[in-house]
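The structure under discussion appears below in the form of C-alpha cells.
The other protein chains are all here in position, but one chain of the complex has been omitted.
So that you can tell them apart, the chains are marked A and B in the order they are listed, and the count of residues begins at 1 in each.
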Amino acid sequence: MTKILLRDRLDDCISRWHAAGLDVIGPVSKNNISQFDTIQKAGELDFGIILPDRTLKDLFFPQTEPMFRYRIGKQQIDTEEYLPPGRQRIVFGARPCDVSAMAIDDPLFGWDYKDTYWFKRRTETVIVTIACTSADEFCMCTSLKLAPDSPQGSDILLRPLEGNRGWLVEELTERGRDAFSLIEGLLENATGDPLPLAVVPVKFDLDACREWLQNPENFESHFWKEISMRCIGCGTCTFLCPTCHCFDFQDEGDTYTGIRRKNWDSCSFALFTMHTSGHNPRSTQSARWRQRIMHKFNYFPGKFSLNSCSGCGRCTRECPVDMGITETLQEITKLSK
Amino acid sequence: MSIQEQYRKRAAELLASGEVKIIIGYGAGSTPDRRRALFIRSADDASLLHVDAACDANLSGYLVSEGLLSDRKKVGIFLRPEGIRSVNILAAESQLDPLQIVIIGFNVENGSLAALQGSGVNDFSSLISTLKESRSTPEEQALIEKIEGMTPEERFAFWQAEFSKCIKCYACRQVCPMCYCKRCIVDNNQPQWVHTSSHTLGNFEWNLVRAFHLSGRCVECGGCDRACPVNIPLRLINRRMAQEVLDAFDHFSGMSHTQEPVLASFKKDDPETFIL
Partner (left out) sequence: MTDNTQNGQQNIYKPAIMKVVQKRDEAPGVKTLRLEFQDPAEHERFKEHYRTGMFGLYGIFGEGESTFCVASPETRKEYIECTFRQSGRVTSSLASAEIGDLVTYRGPYGNRFPIEEFYGKNLLFIAGGIALPPTRSVIWSCLDQRDKFGKVTIVYGARTVADLVYKHELEEWQNRSDIELVLTVDPGGESPDWQHRIGFVPSVLEEAAPSPDNCVAVLCGPPVMIKFTLISLGKLGFNEKNVYTTLENRMKCGVGKCGRCNVGSVYICKEGPVFTAAEVSRMPAGDL
C-alpha cells in the first residue's frame, strides 16, 4: 500500500513539523520573484510555478555569508566563527533538477576538505521533492540523463495526483522517513494514479558533447569565439545556476574589527582569474565561456563522474542576451556529427 | 517590401559594397518571441537578420567591445532611438568616432515597427528632440507617481525590499552601453570603495553608485531593467535621475555627439541649490 499526502492536510503537516522544531521552507512568489522562503502556512507556497526564479542552492550556499568576525588587538587576534544557525529544516516542493544539483555539488564541497558551511546545512535539511508534471521550453533535464522525477538528492519524492488533490509519497532516505514519521496519521494509506510526468524533449547529445570537449584540438576552436560573441560577461547564468559553486572571500570592516565573508563569484567575470600582475589566464569572454562549459561537461565529470548541470535551464531562461548551455551544447552536438 | 526585407537588403548592400565590415543586428532567439544580438560579416547572412517589435535590446554597447573600432573601419548597427542617443553619448565621451557608425534605425511605436530615415547620428537630431517631450508609458508613469507619493520611510522600505533581491550579478552594468569602464569602481580594492558582498548595505551601495554614475547619461533604454534576473525595477531609478537632471540643467542625454556631459561640465548659470 502506498501513502498519499492530501493537499488539504498540508497545513496540519506544517504544524506538526513546526511543533517538532523544524523550519518549513518552500517556493514562494513574492515581490515579483519566486524563491525558497520560510513559510508558516501552506497557502504561502506557490505550486503553480514550474521552477522558482532562484535556485535551491540559496539554502545551502547563500550569496553572501559571514564566516568569521575578527578583532585585532596588540597582542592577539580574536576570531569568532559564524556557523549556519543550526535549525533543522524541511524543504517542501523543490524540483528534481534543483535537488539533483545539490547531490552534484556534494562531492565537490567534500573533495578531501569538507566545506563546513555546505555540509552543516546539508545535514540539517530534509528535502521533499515534487516530480514535475509540466515543463517549459527551457527545461532540459532529460538532456542531462536526468528526468522530471529524478530522485538524486531527495529525501522524499512526491508524485502529483490527478485533480490537484495531493501527492503519492516515496520515502527515499532515513532522514526523509524520520521527517514523515512526524506526520504519521496525516497520510492516507491509499493508492492513486499520479499525473503523467512532464514531457521534456532531449535537446543535445551529451555523450557526443563530452567527447568533443575532451578533444584537445577543440580547446582553441574558433567555435568558442563565435558562440560567445554576444556574451556580456555578467554573472546571471552562474548565480542562477543550481550547481555553480564558485566563491570569493571578502573582508569587511576596519583595521581592528570586521567580518570575513564567503560570497558567490563567477567565472564569467574578468576579474575572477586576474593575477595581481595583470596577467589573466582567461582574459577574453570566449575563454571564460569555454571554461564554464568545459568545467561543467568535461572537467567536473572527469573528477566526480557527474555533469555539473542538472538541466534546470535557468541559464537560457534568464540570460539577458539569450545565450545558455542549451544552445552551446546543441551547436557542439552539430559539430561533433 | 516589408521593413524587415528593406533592412536586410540595406544590410546586405552595406556589407557587399564594403562600406561596413560588420553588421550588428538582431537574429532569431531561442524561442519564437526572443531576439538576440547577431553579428554578420557577409551579405549572404543578411537574411538571418530580424527587425520587429521584439528587437528591444540596445546593441550600442557592443560598439565599444575591445578592438572593434580600432581599425577605423565602419560598423553598421541596428538601433532604436535610445540606441542612437547612446551612440551620441559614447561619442561625446570620446569612446567612439561617430563617423565610424552606420546607423540602421528603427522605432517601435505602440507595438508596431517604423523605419527611421538616415544613417549618421546627425540625421536623427530632430527625432531625438521630439523624444525629449514624451517619455513615459502610462504604466511607468503610474508607478513613478506611486513611488513619488510615498513618504520617505515607505520609499526606503520599497527600495530596501527591491535591493534585497539583488545578487550582484552585474547584468545591469554589463548590458549597459554607458558602463564601458575597463575597471568598474566596485572592482577596485585599493581602496575598496564599495562592499562587494550582496548584503543589503552592499546592494544599496552598488545600486546607488550606479544610479549616480548614470545620471545625465542614461538614455532609458530599459536594458538593465530587462536584464535584471531578479526583477528589480531599475528603470525607475534611472528615470527619476534623468528627470532630476532635466529639471536642474535642462539636459536630455544623447541629444547630439557634441553635447557636453552634464555632470562633467560647468556653466555659470548652473543651479547651485545643493549649496546651503
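Operating definition for what follows: a residue touches a chain if its C-beta (ideal position, glycine included) is under 8 Å from a C-beta of that chain, and two chains touch if they have at least 3 such contacts.
Bear in mind the structure is a predicted one, so any value in this text is a computation, not a measurement.
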item: Chain not shown: contacting residue from A:100, A:125 or A:250; value: A:250
item: Option from A:94, A:141 or A:267 whose C-beta touches the chain left out; value: A:267
item: Chain B residues touching the omitted chain (full complex); value: 189-190, 192
item: Residues from chain A at the interface with the omitted partner, ascending; value: 67-68, 70, 72, 76-77, 79, 81, 108-109, 111-116, 216, 219-220, 245-251, 253-256, 258, 260, 262, 265, 267, 272-277, 279, 281-282, 287, 291, 294-295, 298-299, 302-303
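Heads up, the rule we're going with is that only the chains that are shown with their structure count from here on.
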item: Computed distance of Cα centres, chain B from chain A, in Å; value: 32
item: Residues on chain A engaged by chain B in the complex (per definition of touch); value: 31-33, 53-54, 63-64, 137-138, 229-230, 232-236, 238-240, 248, 250, 252, 261, 263-264, 266, 269, 271, 316, 318, 320-324, 326-327
item: Residues of chain B that touch chain A when the two form their complex; value: 29-31, 34-39, 57, 61-62, 161-162, 165, 167-171, 173-175, 187, 195-199, 202, 223, 226-227, 229-231
